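Up next, subunit A:
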Amino acid sequence: MKRWFPYPLIGLGLALLWLLLTESVSTAAFLLATALALAGCGTLLRLRFPKARLRRLGSVPGLLRDVVVEVFRSNNAVARIILRPSREDARRSGFVRVPLDMRSPHGLAALACILTATPGTVWVDYDSTDGTMLLHVLDLIDEDAWVRIVKDRWERRLMEIFE
Partner candidate 1 sequence: MELVVSLAIGVLAGSGVWLLLRPRTFQLIVGLALLSYAVNLFIFSTGGLRSGAAAILSPGETGTLGAYADPLPQALVLTAIVIGFATTALLLVVLLAARGLTGTDHVDGRERER
Partner candidate 2 sequence: MQHLVVAPIVVPMIAGAAMILAGDRRRRLTAAIGLLSTLTLVVLATILIGIADGPAVHVYRLGNWPSLFGIVLVLDRLSAVMLALAALLGFAAFLFSMGRWERAGVHFHPLFQFQLMGLNGAFLTGDLFNLFVFFEVMLAASYGMALHGSGVARVRAGMHYIVVNLVASLLFLVGVSVVYGVAGTLNMAELAHRMRGVTPHDRGLLETGLAVLGIAFLVKAAMWPLGFWLPPTYAAATTPAAAILSILSKVGIYAVLRVWLLLFGAAAGPSAGFGEAWLLIGGLLTIAFGSIAVLATQNLPRLAGASVMISSGTLLAAIGAGQAAVTGGALLYLVSSVLSIGAFFLLIELVERGREVGADVLAVSREAFGAGEEEEEIDEQEVVGVAIPGTVAILGFAFMACAVLLAGLPPLSGFLAKFAILSTLLASGGTGVPATSWVLMAALILSGFATVVAMLRTGIDVFWASPATRAPRIGLIEILPVAMLLLLCVALTVGAGPAMAYLQSAAERLHIPADYLQGVVSTPAGGPGR
Partner candidate 3 sequence: MPDSLLLMALVGLPFIGAIVAGLLRARDAASGVAGAVALACLGLVWAAYPTVSAGGVLRAEFAWMPTLGLNLTLRLDGFAWLFAGLISGIGALVVLYARYYMSSDDPVPRFFAFLLAFMGAMTGVVVSGNLVQLVFFWELTSLFSFLLIGYWHHTAAARDGARMALTVTGAGGLALFGGVLLIGHIVGSYDLDAVLSAGDRIREHPLYLAALILVVLGALTKSAQFPFHFWLPHAMAAPTPVSAYLHSATLVKAGVFLLARLWPVMAGTDAWAWTVGLAGLTTLLLGAYIAIFQNDLKGLLAYSTISHLGLITLLLGLKSELALVAAVFHIINHAAFKCSLFMAAGIIDHETGTRDIRRLSGLNQSMPFTARLAMVAAAAMAGVPLLNGFLSKEMFFAEALTADVPLSPLLNVLPVAALLASAFSVAYSLRFIHGAFFGPAATDLPRTPHEPASWMRLPVEILVLTCIMVGLLPAATVGPYLAIAVRGVLGADVPYYSLAVWHGFNLPLLMSVIALAGGVMLYMLLQQRLKGSVEGAPLIRRIDAQRIFERVMVFVSWRLARRLEALLGTRRLQPQLRLIVGIAILAGAGAVWLRGFGPGNLPSTPVDPVLALIWMVGAAFALGTAWQAKFHRLAAVILLGGVGLVVCITFVWFSAPDLALTQLTVEVVTTVLLVLGLRWLPKRFQVAGEKGPEVLTRTRRARDLAIAIGAGGGLAALSYAVMTRVPPELLARHFLERAYTEGGGTNVVNVILVDFRGFDTLGEIFVVAAVALTTYALLRRFRPAADSVGIPEQQREQDGGAQHEDAVRPTADWLLVPFTLTRLLFPVMLIVAVFLLLRGHDLPGGGFSAGMVVAIAILLQYIIGGAAWTESHLRLLPQIWLGAGLLVASGTGLAAWFFGRPFLTTYFAYAELPLIGKVPTASALIFDIGVFALVVGATLLMLVALAHQSVRGHRSAPRRAAGRAGEA
């Protein structure tokens, strides 16, 4: 099983990708989707794509919901910042160093996607020796608050899933 489906979720995703692309649900499409998904996973295997030990998939929907909410919120916030240049002087942007406990590349990638997808934060750098991440924040009021947000809201839950 492991040998044939090294990346079950990714395989599923790839199959879905095919079905969405072709917009078809025929037998042929399913067969082809399966074949392509298998082949795709094969290439990932060749690329030594790290295999994830996924746990607690149940918390994924909640996480996604929070991400969406956060995206809405920060979109709003950043749009305000941009469109009201009068308050520009009051705003302070800056870097925050966040010590991370997570080491899983999947988790880190997911965290990067989440942070980038929420306007106002950008993942700038990561140091693997001590696991700190450098974050740039557009509206930096309290550095510690940001560290907490990242660690509690995202890192902890991602670690639950990926580690």
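We take it that a contact is a pair of C-beta atoms (placed from the backbone, for glycine too) under 8 Å apart; a residue touches a chain by one contact, two chains touch by 3 or more; residues count from 1.
Criterion applied: all candidates are chains of the complex that A comes from, given by their letters.
For clarity, every value in this text was computed on a predicted model and none was experimentally measured.
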{"item": "Touching candidate - 1, 2 or 3 - for subunit A as found in this complex", "value": "3"}
{"item": "Candidate 3 contact footprint on subunit A (complex, rising order)", "value": "10, 14, 17-18, 21-22, 26-28, 31, 36, 39-41, 43-44, 46-50, 105-106, 108-109, 112-113, 123, 125-128"}
